[in-house]
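First up is the structure itself, then whatever we jot down about it.
Only a part of the assembly is drawn; its chains keep their places, and the rest are absent.
Naming follows writing order (A, B and C), and every chain is counted from residue 1.
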Amino acid sequence: MDMHHPAEPLLRLRGVDKVYASGTVALRGLDLDIGERQFISLLGPSGCGKSTALRLIAGLGRHSGGSIDWPGRGFVPGDLGFVFQEPTLMPWASVWDNVFLPLRLRDRPRAQVAAEVDAALDLVGLSGFAKAFPRELSGGMRMRVSIARALVMKPRLLLMDEPFAALDEITRQKLCDDLLGIWRKAGCTVVFVTHSVYESVYLSARIVVMAARPGRIIGEMAVEEPYPRDRSFRLSPAYAEYCRQVSGLLDQAMGG
Amino acid sequence: QERITFVTSWRAQAEQGGYYQAQEKGFYRECGLNLVIRQGGPSIDPVQLLVGGAVEIGLSSVSDATFHMHQAGFPARAVMAAFQRTPQILMAHPDSGIERFEDMRGKPIMIAGSARNAYWPFLRSRYGFTDSQIRNYTGQMAAFLADRNAIQQGLITNEPNLATQALGRPPKVFMIADSGYGTYGSVVVVGQALIDRRPELVQCFVQASVRGWTDYLADPTAGFAAVARENPQNTPEIMRNAFDSLRRANIVETEETRIHGVGTMSDARWQSHYEALAREGIVQPGFDWRRAYTLRFLNRATGS
Amino acid sequence: MSATSADDAPVRPGTAAADWLLPALGGAIFLGGWETLVRLLGVPKFILPAPSLIFETLVKDRASLLEALGFTATITLSAFVLAMLSGIALGVALTQNRMVERTFWPYAVMMQVTPVIAIAPIIVIWVGLDRVWLALLILAWLVAFFPILSNTAAGMKSVDHGLSNVFDLCGASRWKRFRYLQLPGALPYILAGARISSGLSVIGAVVAEFVAGSGSATGLAWVIVESGSLLNVPRMFAALFLLSAFGITIWLVMSAVQRALLRRWHESELAREN
């Protein structure tokens, strides 16, 4: 099975525009197909509309023009996991309850899913902070709670907006590997926004580079390296070459 | 010239016409009194204002006020009373079957807070009422009109007329004065300090007021005009109605006044009222009731 | 499943006409229902007059009613402004320090729970019968000021801690801290308090007049009392109607102020685009 370009995409964006009330043209004519089970990265300069694109895909907010289609079966709300750029935790709930939230909203009894919540917390290295409140966490820890919250619901489509930006490189690398494992095991689709060229190359099968004002796609690249990938890929010349190419695209995005 | 403030017990209305007539015709000024009449209001208590020194002369609707003032430690005296009997009433629906006070037993009676320490204890002990019958009355007749079993307080000069209009038939009216509650009404109260310091001013006030009332009863035109000016809600009909009621129910003019003049008071009435109040526990016994009033200005006023 | 959006223009609140259609309809139904009920049940006008009759009275007595409204409105607005200023000032003062707070809050609560009717005579005696308007103002202010005080205090304490740190680092003076951090930060609370107080100052003005009004105070309370005691119930309801209309007007103005002040940045008034 060709994982990268399946016949019928999960999601099809055609000429999507987004103009905010302030007049800012955040997106202009965005065309993008996202295949089922694809791992796709979105790169681009700050303010180019990556977050906006992710929100539109998630159905948060209306696009000003174009169309967003789900050609296959549609998706039910619970199918979609979103790691926002900010942690957006409930300040009044403990870390555990924050991660439990999506399951609670889907009427899963607390006792039944406790193990799942614990596992998610363990994954992001916060087992010891289950009872802490968000304000008692460091910035990076908060972001990890947010990641655990998105993963605990085992979504079919996972949208991640710079999830690892606030993390140190080692935690980051570990979470990258974990994420790849989850993706392969669960067979979900991931749209991953990052500023790290290395991360995008390491993780994704396809990299989309955007440019700013108006936000648009200026280049795309397939990373034709088979999964599972591991650290040896990082040391390969192919990896360095991919990174060089993506950096080139980014330079272009900034220059344009 | 010292300015004296006289606060009435309610908004300007025909029931206070005598004082306004005196003011309108300059009777107070004639005897050297620079008087300001201030209208009362729903919660304006002339007694409290007098005690607080905000006014020099107050109008109280019952004699009890000076007893209470003395017991609270403020010496004051009643110097005249324009109403020989109180115009207060209870009224019931025409078809309520109530013919006497006794028939009201066990039924809700709407009276204002001030009545609860005044005539209510008399009614209670005399007719076997209980406190649980009391419902607060705030001047709105709607609850009475809506409930055929309701009984409410009023003044002979006002509420029966209104009830007649609203019900189409005159209500049953019961004068409180008939229950043995022997108070005067429209009682002018002056602090002892003013009596001691400026007796001539008090004398002037009483004299001019009595003159005003006498004049008013003869021809209320000037009083009506002054009242209407102060309180434009008073239509000629309302004032005329009230005026007629005062006369019809012998509120201002009685056998006594025919002899001693309008506004007169007597030791006997004060004594019996005091004793009645003491019996009901409203004032403490053993109090020198003579200190609550003085007849000295009246006697001179009537010249007798 | 598809979500196609054709409008290129940014999302805007509905047009003015549509905005007011439903409220107007609601009002019509409310009044219509009242009118019908009164007629069907034959409720006498001394108990509950029909809207049509109230309206008639309103038109007939408009001169005196509007004059009364003018009087009440003056007291109301003065009390409201006073309550705003003093409530914010006190709210700021009380939140400077936990000790101050603990020491002075009880007195504020005391002022709130003391019934106006009980202290009215004291105030009247204190300011003198010649200055009844001042007594009314004080009494109305007493009724209106607590919500602003309370909400201001709550707002002051809810100011974002991170921003507060920024101000600390810049060595901001008390005043600057108040002006540029606490006031705008507490604004959503203060404005919510102001909307409560706007209504309370209407009530306050009326109650003050009830309890302390004398000859020279002839506002709507006076109309209500007098109309009640003369059994002119339609007139009383006309006065109540004016009172409501006036209260709703202040409330709408306050809502507009709130919208204007918060529209650009606060959740509660943002026209969110996603």
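Assorted remarks:
Assume a residue touches a chain if its C-beta (ideal position, glycine included) is under 8 Å from a C-beta of that chain, and two chains touch if they have at least 3 such contacts.
All figures in this text were calculated on a predicted structure; none of them were measured in a lab.
Taken over the entire complex, each labelled chain kind is present as follows: A x2, B x1, C x2.
What we mean here is this: only the chains that are shown with their structure count from here on.
Farthest chain from chain B, judged by C-alpha centroids: A. With centres taken as mean C-alpha coordinates, the chain found closest to the middle of all protein C-alpha atoms is C. The highest number of C-beta contact pairs joins the chains B-C. Look at where the CA atoms of chain A average out and do the same for chain C: the two points lie 48 Å apart. In this assembly, the C-alpha centroid of chain A lies 86 Å from the C-alpha centroid of chain B.
Chain centres here are Cα means. That of chain B falls 39 Å from that of chain C.
Within the complex, the chain B residues that touch chain C are 5, 7, 11-12, 38-45, 48-49, 52-55, 139-142, 145-146, 158, 162, 165-166, 230-233, 238. The touching residues of chain C, counted against chain B in their complex, run 44, 46-48, 64, 117, 120-122, 124-125, 128-129, 210-215, 217, 222, 225-231, 233.
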